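Below you will find the structure I want to go over with you.
Left out: one protein chain. Kept in place: all the others.
Right, chain A next:
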């Protein structure tokens, strides 16, 4: 028998992830001892994942407004105006903890959750991406996690029918005990047909739609707000199980009832399931909610109120329908074979009341559940700055070519084809540029408009200097969008950090948010949605700070766009931007010299804007169709990627002066691009750059089957490709496992 009124012991409070003072605050708010169901509800509402209690105070400083922003943070996803009555709706969200415990389902439901966030607002999802971080390749769990996470993302997205068009995969030992799975989704809706969670009047029936409620995922949001230890495997039952088929049916049904003008309010059941969605629906509309749990479709018998309120079963929605459209909606739900039930109604008393078997199991003030959640200004200490690494103090390689081959075959720079090919990237027929470029390009409808998408962050920069790292993550996303010819419009941020209760971690978070804000302001690149994932640490070992930025840009005319592949022989290669040869925190320093140190390259945001605007104008004018931004690995890596992608070589016969060659070719100075231009246009472009204060330098010519670096022996493009393609499949094949064990 379920006891809703047990003694509330300190152990019970701790088991709900609440601190004793948080519990006191809650008990004082309701002026009595809570029931067990109430304790469960508040633990779900007040955990870090749902309440942003440690980050809210800092997130407030992010720029979230611009003329093209229709909806900033606070809804299921951000909404921007992309012209012609179209809106792009997008968000990125983490599913880190579940993915570490059960990689396939954890990643799959991460994808499911973010897709639901987007179509809940009325948008048909047209693209997905993901940013993944795993532990060191030689860590025992890494291969298992990579295989499971990639299969899970593909298993869900491929079946649902959204193209997965880009992302990041990186490895570092700081993620050994906490992998990161950040899933991004974007959809398109009409600007006059965007749907929100807010209920509008008392007395309206609340409709439950979608999969049945089971015992999966209970306390998922609380788990996502806890650190891991050696017993984390015991949390496996709290991971939800995904059903992409149900989600696909839910998508079509939701879009049909929206098109039939039957929806007043809609909210998906994500973290903390029924609790969070019902509270938001009421609180946003200044209304109370009464739920009758006897009506909730359940997968298992004997579920308690406590379990139903905390279940995170997937593929579920909560709706308020227009009273005269109930029959229309009913017919659509039946057509798609979806469970639905009226499980409650809105009230005017601002209470959140939960009934089960005729008894009141919870009766709480609805606004306070959200508004009165704890808000912390946690103590923080700034990250100690690291010394600048002088290029002269970094040894030169035996040859630039040899270093290039090593880097191309390193875990963080090698081709991600093994991963990308497991995702359907071409469904819907609008993928103009899929995985492997600077940004993916997706046609909107029949064109000529297209959207560019990217996700970026360089955690090793953030670790060394979170302020610079935050700025750089935004700048790189902006640069990647620019490199394909898009105007960057807005970002979604997914902030992954360790425990905020440690001042040094809190210092990383505060500085990274400040850095993100700085860059967003200077680059006119507002934040419209986001997610914070804290407590990413195991046995006290935190991940590198990883504020992933998902950027979205607009190409007004898709015929004016650029890609990274060399597409012609005899083009002149121009390097845009200043090169000082910054080797601190570079992959050269890490992979070739085995040193992870130094201050990261300083992002010069005004230069970034000037250089990027120059490059974008060239692409928009149709003068440039080949462009690559410079980031991890520096200039030579970018050139090799361009040669590999195009199957055309190049002769690099000039280099910027000043720094030693290895610093010039492998330094990770920011705000730089390589473009290939018609040789007759070279002088003119250099002169125009000079007029605008943009450094433009001729470095070589495309052509042949080899990459020739200064006076070194040429390297076949086929050899570059083999090095680039080889590492991932070799790492993931079972024979490699046998050899090691």
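To be clear about the criterion, a residue touches a chain if its C-beta (ideal position, glycine included) is under 8 Å from a C-beta of that chain, and two chains touch if they have at least 3 such contacts; residues count from 1.
Criterion: contacts and distances are computed from a predicted model.
Think of the chain that is not pictured: of "Molybdopterin oxidoreductase family protein", "Electron transfer flavoprotein small subunit", "Dihydroorotase" or "Phosphoribosylformylglycinamidine synthase subunit PurQ", UniProt labels it "Phosphoribosylformylglycinamidine synthase subunit PurQ".
Screening A:213, A:425 or A:607 for touch with the missing chain picks out A:425. When the omitted chain is restored, the residue from A:244, A:270, A:436 or A:667 that touches it is A:244.
The residue from A:6, A:203, A:337 or A:570 that touches the chain not shown here is A:337.
Only one residue in the set A:481, A:527 or A:558 touches the chain that does not appear here, and it is A:558. Where chain A meets the missing chain, the touching residues are 151, 154-155, 158-161, 243-246, 248-249, 335-337, 420-429, 431-432, 443, 447, 558.
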